[in-house]
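Only one protein chain is missing; all other protein chains are in place.
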Amino acid sequence: MDSVALSEYLVLSAILFALGVYGFILKRNIITIFMSIELMLNAVNLSFVAFANYWNLLEGQVLVFFVMVVAAAEAAVGLAIIIAVFRTRQTLNVDRVNLLKL
Amino acid sequence: MNNTTIFIIVAVVKIALVAFILLTGVAYMTWLERKVVGHIQNRWGPTRVGPFGLLQPLADGVKFILKEDLVPDRVHKGLYILAPGLALTMSLVAIAVIPFGNAVHGIPGEGAAGSALQITGMVQDGSIGDINIGLLIILGATSIGVYGVALAGWSSNSKYALLGSLRASAQMISYELALGLSLVGVLILSGTLSLRGIVDGQISGHPWLGFLPHWYIFPQLIAFFIYLMSAYAETNRIPFDLPEAETELVAGYHTEYSAMKFAMFFMAEYINMITVGCIATLLFFGGWHGPALPFLPPLLQSLLPIFWFSVKIFVFMFVYIWIRGTLPRFRYDQLMAFGWKFLLPLAIANIIITGLIVALRG
Partner (left out) sequence: MLHHVLFIIFGMICVAGAINLVAQRHPINSALSLVVVMGSLAMIYLLLGAEFLAAIQVIVYAGAIMVLFVFVIMLLNAGEEERTQGNHFALWLGAPAVATLAGMLMWIVFRNDPHKTVALGNMLGSPDNTHGLANLLFTKYLLPFEITSVLILIAIMGAVVLSKKEG
């Protein structure tokens, strides 16, 4: 047992991804749904870094860098949209914002 | 006793020593602050407790320990206790990667698993191993320290605390940008993120004009001032201390805290000030580089770098306290405009110009 198998890192990534999907489907608060999306992105980052180490290529880490940048941009714009929705609907529950009419 | 045991023992001794010196330094910095601000305001400062008021920090410490620990009724218990602990822990993490000087020879266990003059380093085959992303760890610890402030206000379940903590954390994350970008100029010149590597880059070489050492303050003067101003805003000190001023928002984010937890916030703030002084000396003033005094015995000579390092940090602490006694404070909108509209573009311009000059020089 001198080294960890690659599949162990990928299993961890799969579990985190599945939990992110579960949070995305289950929760009703917009902000928590958004956080589940961030969890999914992090799980994918982990598998990229694991593969980068396995194949000894730094391209995997470059892609993780870009994923982080895109996640930051998406979080900023998404939270601005959430604030705008909250201002009109006064609620953060997705079940109550299912009609275009107020 | 094999090498691992010696290594662990030396590491524990180093941690205890640095923690003791740091906490004593923080305590006496409060004494220095009250004395200096008092003299600036034409009064004495503490004089009654011990000669020149030197035992005042001791009295304050006893007060903090013995005071009644009030916990208001409807606070969010877990976060209320977590917030000061998080602030203090992150300040100490930043101190852990700071090198204090060159290796002092004669420590048992050196050469096998020797210890460098910092909490996290190790001597291997003559060269001192250092964390090669030391500067990023300090920036990361500062970023996580914002949570201490934000959660303190949220968990206190009080309007003043919430508003104060929102303002304080917005201020801290705005000035983090200018802080990080102002250090990139130094990184372009030094080529490494390791703190020991940055200092080594400043020590070597023939001095300019015969007496100016190769410290990075000379090519990066503007970056130094941007760094200093951003650091004052990060540590919530005058002229940027609107979130915790007593005449605003009661006491800001630590309104509902008393006794030991308030002391933890207090200590975290002063340890952050010491970290800012350490980074300024390491990156801009050559760290432990100073004139060697040949008339001293060899043991004191090998401890001389630590002495120069402490002198430089003391100068920075004095400037902090001096500015506190002298300047008024910014209004909140002036503060945010200054950080976003002035310091950030200036820092980016500094990076562009530094990069151009380094690239054109080949």
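All chains are identified by letter, namely A and B, in their written order; residue positions are counted from 1 within each chain.
Everything below uses one rule, namely that a contact is a pair of C-beta atoms (placed from the backbone, for glycine too) under 8 Å apart; a residue touches a chain by one contact, two chains touch by 3 or more.
All figures in this text were calculated on a predicted structure; none of them were measured in a lab.
*Asks:* Just to verify: which one of B:Ile173, B:Ala245, B:Val319 or B:Ile351 makes contact with the chain not shown?
*Replies:* Of the listed residues, the one touching the omitted chain is B:Ile173.
*Asks:* Just checking the interface: what residues of subunit A touch the absent partner chain?
*Replies:* With respect to the unshown chain, the touching residues of subunit A are 1-12, 14-23, 25-29, 31-32, 34-36, 38-39, 42, 45-46, 49-50, 52-54, 56, 58-59, 61-62, 64-66, 68-77, 79-84, 86-87, 92-95.
*Asks:* Write the list of subunit B residues that the hidden chain touches.
*Replies:* Answer for subunit B: residues 79, 132-133, 136-137, 139-140, 142-144, 146-147, 150-151, 153-154, 162, 166, 169-170, 173, 176, 193 touch the chain left out.
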